[in-house]
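Of the protein chains in this complex, all but one are displayed in their positions.
In order of appearance the chains are A and B, and numbering begins at 1 in each one.
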Amino acid sequence: MMLLSATYPDSITFVLCAIVVVGGGLGVVLSNNPVRAALNLVMTLFGVAVLFVELSADFLAVVQVIIYAGAIVVLFLFVIMLLGVDKQEKLGSEPLILQRVIAIVVGLAFLGMIIGYGWGNFNSHGSYSVIGVASGGDSGIVELAKATFSYYLLPFEVTSVLLIIAIIGAVVLIARSGPGEDEVKEDISAEIKTDGPKEGHENDVSVSEDKVDEVRSVDFTVGEEQIV
Amino acid sequence: MIFGMDPLFLGHITIGVVIIAAVRVLVAFVVLLVSVMMMIWFERKVISDMQNRIGPNRAGPYGLLQSLADGIKLFFKEDLIPEKSDRFVFKLAPYLATVPAFLTFAVIPVGGNVTVLKHTFELQVADPPIGILFVLALSSIAVYGVMLAGWSSGSKYPLIGSVRASAQMISYEAAISLSVATAVLVSALTKSGINFLSTRAIVGAQASSVLHWNIFEVGIIPFVIFMIAITAETNRPPFDFVEAEQELVGGFNTEYSSIRFALFYLAEFMNTITMSAIAVTLFLGGPDGPGFHFLTWLWPILWFAGKTLVFLFCYVWVRAALPRLRYDQLMDLGWKFLIPISLGWLLIVAAMRMPTTTKDIFIAFGVILVLCILSGVFLWRTINVGKERTLSKENMKLADSNQGRLIVDEIDIVGGRIIPLPGLAEIDDDDENNEMTDSSVISSSHLDMDSVEIETAGDEK
Partner (left out) sequence: MSVDLSYYLILAAVLFTIGLIGLLVRRNVLVMLMCVELMLNASNLTFVAFASKLKDVGGQADVFFVLVVAAAEVVVGLAIIVSIYRKRLGATADDLSSLKG
């Protein structure tokens, strides 16, 4: 199991991680339950983290675990549990004809294109160590910090702005309107309902009626019953 | 390089080295298990002392073997898996809770260097160069055990417990990280080395004097924040919303029984111990302390164990003394108080350590920032208090206008003598409606149409 002049431990680590990464990725796509998909995503993330250690990027491996596994996927799970959308999904039905076939064909063609192009033209002749040498006893944390806060200072600041924007955007999107506004909205919807047939809203109500029994949240069912 | 600065791995890897490494792992495992058992006994004893009870005193001398007896009892109980549960995740969750608790202990330096059979090694299972980040990573993984246990049970209260757990543990992670960053910053600047994230280097930077311990170097505040945050992170009282008995039956582990429940119990107490050990390592110099010239290897271990024991006692003390917070109070404390203060404190500490030429500017900047944050927090509080007052005034008005109806409704119950509580009238009203709709739903599905009419009448009100 030697992969091109690699030692046995390295090769075995790589193969195991590759299995975990690809298996987790397939699990995300193929699992019919969002929570299972999230767990498979965690598996992939851990595989990638171990590969980072293998590539002597210890710091990034730990950051990957802290941010991805510790925050992002937990956020996913939190939303899944909060909304109660953790029910099984029917993967068999597909409303668009040939959607899957075409998607898979496109994806595989993309993969073939990358690998095929890389196979012929692969020679890494980038210049070595432009930003800084990734080495040293501290797993390159000092070099990484120097690069981040000097060479990449502008991108660093821009990402901080991006985070602020994301936070504000999330708060604006999530923030519940006050109790008064809620009442107004309900009234409007009730009026529209009683006014008579308006096509768009008819559709809406019929869709939501279908799903009322599937929904866990008590708030929504009560609201629907009142409107109907 | 992965092994860090451990002198054991500097030479050739021989059979002896491997055996020593394996024995180290085994000893750490066994010591941790035994200390968990002792911790459970200790907690029960101290709590019962504080509550004027006797506590466990049957199994073994002073009831020392009580946790062993409990463990055996749990082990032989029937292992139930709820029908609605997600079986695989349900079985996986206890291990996800326990393994991070064990692994965290691996990077904690328990003592100094020891030489056995010409092999010098550290009293620490592993000393990776990113040790303290490893701890943070594991504490962020620890949430999975609780979350998935609650979700996979397929039951209402465990699900609420796990949703609470995820929000709570993510929130307090930020405060933990910021206070840890303060300690790491101070240590790294005290002793310039390359491995400034390794736990042993952090301990090494605090050696030689009590005044060099990080608790004084960082100026106590990050230490206090760290203690509060890890109490929340380990779901200990007064932050035990995840398993609040009075609110959630038993919380995330309601549906668990037998050995799986024992594993959660184990993980909780093990987290308590390892988090105390991390607090000792980060802020109290770890195994640092005066010793004698004989048995030099022993004193650091005793110092470490003693300091950890102080923290464990504090945990139990807090549990006995403080009532549980409300959930919104918990979130307010984390987001509006601990995180801004620890961030501001980190900036100030960093500014204090700047070279003298630019120091003043940075200190001024940090102070201004902290003042801004604090004033923002107070402004927020003021606005909120104002809102609450107006709300309560509005509620009073509502109560007055609804008074007549309330008396009519409740005249049977208390014989006409009703004392309308100002803020509570609204809530009572809601409860009543809910009850009415509930009962009407049940009865309409069973019997008659009268109650449905009552329901619509109630809605019109």
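What we mean here is this: contacts are C-beta pairs under 8 Å (C-beta built on N, C-alpha and C of every residue); 3 or more make two chains touch, one makes a residue touch a chain.
Only a predicted model underlies this, so the values are computations on that prediction, with no experimental measurement involved.
Contacts of the undisplayed chain with visible chains (whole complex): A. By the touch definition given at the top, chain A reaches the unshown chain through residues 3-7, 10-11, 14, 18, 21-22, 25-26, 28-29, 34, 37-38, 41, 44-45, 48, 51-52, 54-57, 59-60, 63-64, 67-68, 71-72, 75-76, 79-80, 82-83, 85, 89, 95, 99-100, 103-104, 106-108, 110-111, 114-115, 118, 122, 124, 126-135, 140, 143-144, 147-148, 151-152, 155-156, 159, 162-163, 165-167, 169-170, 173-174, 200, 207-208, 211-212, 215, 220.
The definition used in the following text is that only the chains that are shown with their structure count from here on.
Centre-to-centre separation between chain A and chain B, using Cα means, comes to 27 Å. Those residues of chain A that touch chain B in the shared complex are 33, 35-36, 39, 42, 53, 56, 58-59, 62-63, 65-66, 69-71, 74-75, 77-78, 81-82, 86, 136-139, 141-142, 222, 226.
Chain contact summary for the complex, chain B toward chain A: residues 1-2, 86, 89, 128-130, 133-134, 136-137, 140-141, 143-144, 147-148, 150-151, 159, 162-163, 166-167, 169-170, 173, 194-197, 437, 459.
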